[in-house]
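Have a look at the structure that comes next, please.
Missing here: one protein chain of the complex. Every other protein chain is in place.
Showing subunit A:
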Amino acid sequence: MDLLGYGAFFLTTALIFSLVTLGLNLQWGLTGLFNVGLAGFVAIGAYTSALLTTPDDAARLGGFGLPILVGWLGAMVVGGIAAALTGMATLRLRSDYLAITTFSVAVVVQLVALNAQKLTGGPFGIGFIPRPFGSLAETPLLFNLSNLAVVCAVTLIAYLALEHLSRSPWGRVLKALREDERAAISLGKSARFYRVQAFAVGGAIMALAGALQAHFTGFIAPDNYLPILTFQVWVMLIVGGSGSNLGAVIGSILVWGIWAGSGTLTSVLFPPEQQARAASLQIVAIGVMLCVILLIRPNGLFGDRPRRPRFGKRARIAEAKSSSGS
């Protein structure tokens, strides 16, 4: 019974992660936009939804007591707008500028979460976030299972919507832009406009995931949104294979399993006073894993088929290989 409860809890967390990964897959896998500040967008979603739905609190702004669904929608809108603004600032420039800008967005969101006490509750965060099925909290198993069902449903909807999007004409334009920008532009597609759209939708999905997480745990604090979150999600996407939505979901569950498992392992193997150091070793291991996957299997488990080089030396090598192989 306990095991079932833990399983439901684990899967809920993993699926929330996979929702973030799906958002990142739209940005990076489909469109080739590099977001190293996704923790910031997740945080924006979590805080927006928390502000909209918590009961009134004299110590800070709001607590508007709105229904949970309104909070989720609000999170998506605010997250999408934040991502669109970021995109508009940088998407006409080289891709590295987007990386630097998203990174700094995450730093600033973290700063606001820590210091704007009136808005975010400061380092102590926001509590009393209403939980769906909160009335079931006395029977943990039922509570966990119903939460899992909600998160499953949201992830499934997002997954199906993204699958549909990536096959739609809109998704084909994004792929075309990723593969050969010049050709796509020559067909009259505005590269910047489409990219800002993709980035905004991705940001909205990440914000929704943040809101789900906030309502699942009932409490948020700035510490939940450190760069390590960004890093975990990137590893999930790369392991699963960027470009594939199924890969994003499976990669998330797999990596979260490894992460939670190694966490349990270190807590068993190391004495309590060494725990913090052991935790940093866990991060080293995951970092090395990311680099190794990038080196030996850049397409992950379910990645898009390798892109065919069209021009230059690599294309000729590929051609020679394929002709000698057939």
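The rule is simple: a contact is a pair of C-beta atoms (placed from the backbone, for glycine too) under 8 Å apart; a residue touches a chain by one contact, two chains touch by 3 or more; residues count from 1.
Just so we're on the same page, contacts and distances are computed from a predicted model.
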Among "Aspartate carbamoyltransferase", "Polyisoprenoid-binding protein", "Isoquinoline 1-oxidoreductase subunit" or "Amino acid/amide ABC transporter membrane protein 1, HAAT family", the UniProt name of the subunit that does not appear here: "Amino acid/amide ABC transporter membrane protein 1, HAAT family"
Residue among A:10, A:133 or A:231 touching the omitted chain: A:231
Option from A:3, A:268 or A:295 whose C-beta touches the chain left out: A:295
Touching residues on subunit A - with respect to the absent chain: 32, 34, 36, 89-90, 92-97, 99-101, 103-105, 107-108, 111, 114-115, 227-228, 231, 234-235, 238, 276-277, 280-284, 286-288, 290-291, 294-295, 298, 314
